[in-house]
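Written out below as structure tokens is the structure these notes cover.
Missing here: one protein chain of the complex. Every other protein chain is in place.
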Amino acid sequence: MVFSWVRKGLRTGVLTTRYPAVHEQMPEGFRGKPVLDANRCLSDRGCDACVQVCLPSALELKQVAYNDDGGGSFGEWQLTLDYARCIACGLCVTACPTGALRMTDDYELAARHREDLRVVNMFEVPTMLDNLNGREKNNGRPA
Amino acid sequence: MIDLVDFCARLSSACGAEQLLTVRLLQDEIAVSLPSHALLAAVHTLRHEFVARFVDLFGLHQSASQGIFHLHLLFALDEEQTWVHLQVDLDKQTPTFPSLVDELPACGWYEREIWEELGITPLEHPLLRPLRLAPDWPQGVYPHLQGFNWSQEVPAAEPHYFELEPAPAGIVNYPLGPVRSGIVESGHYTLRTAGEEIVDMYIQLFYKHRGVEKRAEGLPVELLPLVAERISGTSAFAHSLALCQALESLAEVEILPRTLYLRALLAELERLYNHLGYQANLCQATGLTVAQAQFDLWKERVLRLNATISGHRYLFGMNVPGGVSRDVTEQGQQAIRELTVALRRDLETLSRLLLASSSHRDRLETTGILSPQDARLYGAVGPIGRASGVDRDLRRDHPYAAYADVDFEIPALQEGDALARTRVRLEETTQSLAIIDQVLERLPGGPVRVTIPPLPPGRSALGWAESARGECVHWILAGQDGTLQRYRVRPASFANWQAFSLAIPGHNILTDFPVIEQSFGLSFAGADC
Partner (left out) sequence: MEDPLDEATREAAARLNERVQRLFRHSLHIRHVDAGSCNACESEIKLLLNPYYDVQRLGIFFTTSPRHADLLLVTGPVTRAMEDPLRQTYDAMPDPRLVVAVGACACSGGIFGASAFARAGVAEVLPVDVFIPGCPPSPLTLIHGLLLALGRAEQRVHGRVQRVREDRLLQMFSLGAGGTREKERG
């Protein structure tokens, strides 16, 4: 019986991947990591479609307020994508109306520091805070 | 189909005619409202006259303002493809109900859970103590009461641990866990041994309780499958299928033909990789390393196939309310066919070698026997139940997806030992391949998804699926705002763990323990959720 198993094992041959020496490609459509093209994003224009469907809150939208000395309160919109929370479900990609979010098959996601997993997009469009009822406000200075 | 009038009459007369309040037939479900003093009689009648099988027992806090509590009991009438759902109104001031443990030993855990989550007391329960909640959870804080917030802070109380009574002279306590050897889930066993022989076992689970049922409350409907998938990641498709079917039932939406077939296809792929991984785990326990590698290779191949078809190795994201999120293309179908042809051929060789390897087989035969009587009494389901004579399978008895349209057999044995559990799963693997073949052959065309309307407030529905480990039953109650007010999940492993402790004592020695554990192949995450 042992011989039968040995024979079976030998006939199977060597199947081991050569990763990391050779990069292995994931199958097409594999959900690895979503990527945001901020140039297409409308989150500073009232869109929060991706944030609405993100269960782990990997996508978060907030307005960082600052006072300019000319009077009146302004703020900058900030869309954060936190890969430590992302479950790569792809719902944000489907929900995005402009195609700013797309899914990639990138699987090399590890990082040493928590901050390395956060991508913060700050939209340098000063917007009057008063115009936007019900959006989250935050009294801080822009980074 | 069951004769509803006859059912009403017989149940009423058993409880006393004026005590039966309402009986409604919703699709496959007979819903009965009872007062609590009629409960024992009703359960007794259902079990003995109707031969109903106990499935679930849970509580519900209907409303914070009115303080209404309900008790829900679910039975299966498998021969009639029907569910019987009892609902009992409980007293507002002191919600209690008579413990059913004497009548139904399997209820023990469920009653403890109701007590700790809602403060409803099962009267004369033999050993009332917390079940899922952590040792440092304070008394008097009931997480399933309306108004308990998912993310509210619950300060740590003085931890209370259950003390076993001291072992008699000559018996040794052998504690294992919750951090155990190998890449395994967390859970604690205390074995009691007299020399080599195990005389008793005590299980402590629920180290992994994450409050999944609470998490689902108030979420937008499209996000609910994400929660269901993570009840037990290796049964993700089955759980999300049960949930989506419950939502579709609630919204009274008809599912497209192609969806039904694809759902059966994907469910069988999940069953395949689980059963192959199971054989690998068992071979690891018996030290048959080449066999372990062979089965692990097959599990890996199926997972890669899953990634090709769905974008995810564990089929996460495929079930959505109203259908499936993406189609399986011609290319995907061809990949599936190629795999099933190769697997069928190889499985023949591997099964033959496996069952002929005496170093493996001898360790399984007569080991860890779960008697048919115990299996029935403690509600064992799935391949574990079927290896001990509980010949039940939701795909045949309460068909869903496309299972009513395909031919397959449900293997069942009587021996109840580890070898029987292995053989049942080997045969199920072959049957899965047969189902996949038929589904691919008859796959109807058309779209794969419909939109479901907003959930009608206050209505409830059942959803179910047979996962690789057994039947998973979900129950949902829609709140006033279109989200779920209550999400109840009864995964297969929750039922099977109780049966596990019965298979350990009785001519099993210490070194049999890993074999028995792997031969059950249960999920801690599913049970703890």
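Lettered A and B in written order, each chain numbered from 1.
Methods note: contacts are C-beta pairs under 8 Å (C-beta built on N, C-alpha and C of every residue); 3 or more make two chains touch, one makes a residue touch a chain.
None of these values were measured; they are calculated from a predicted model.
S.K.: Would you list the chains present here that the left-out chain is in contact with?
M.R.: Counting the whole assembly, the omitted chain is in touch with A, B.
S.K.: Would you indicate which residue among B:112, B:275 or B:313 is in contact with the undisplayed chain?
M.R.: Per the contact definition at the top, the residue touching the missing chain is B:313.
S.K.: Of B:231, B:305, B:324 or B:455, which one is in contact with the hidden chain?
M.R.: Only one listed residue reaches the unshown chain, and that is B:231.
S.K.: Per the definition of touch given earlier, which of B:89, B:200 or B:296 contacts the omitted chain?
M.R.: Of these options, the touching residue for the absent chain is B:296.
S.K.: Applying the definition given at the start, please give the residues of subunit B touching the unseen chain.
M.R.: Touching the chain left out of view, subunit B contributes residues 134-137, 143, 148-154, 156, 178-179, 181-186, 206-211, 214-215, 226-227, 229-234, 236, 277, 293, 296-297, 299-300, 303, 313-314, 316, 523-526, 528.
S.K.: Touching the absent chain: which residues on subunit A qualify?
M.R.: Answer for subunit A: residues 12, 15-17, 19-20, 24, 26, 33, 38-42, 44-45, 55-57, 82-89, 98, 106-125, 143 touch the chain left out.
We take it that only the chains that are shown with their structure count from here on.
S.K.: Just curious, how far off is subunit B from subunit A if you go by their C-alpha centres, in Å?
M.R.: The answer is 34 Å.
S.K.: State the interface residues of subunit A toward subunit B in the complex, per the touch definition above.
M.R.: 1, 4-6, 8-9, 12, 15, 26-31, 52-53, 55, 87-91, 103
S.K.: Of all residues in subunit B, which touch subunit A in the complex?
M.R.: Residues 219-220, 222-223, 226-227, 288, 290-291, 293-294, 297, 304, 307-308, 310-312, 316-317, 349-350, 353, 356-359.
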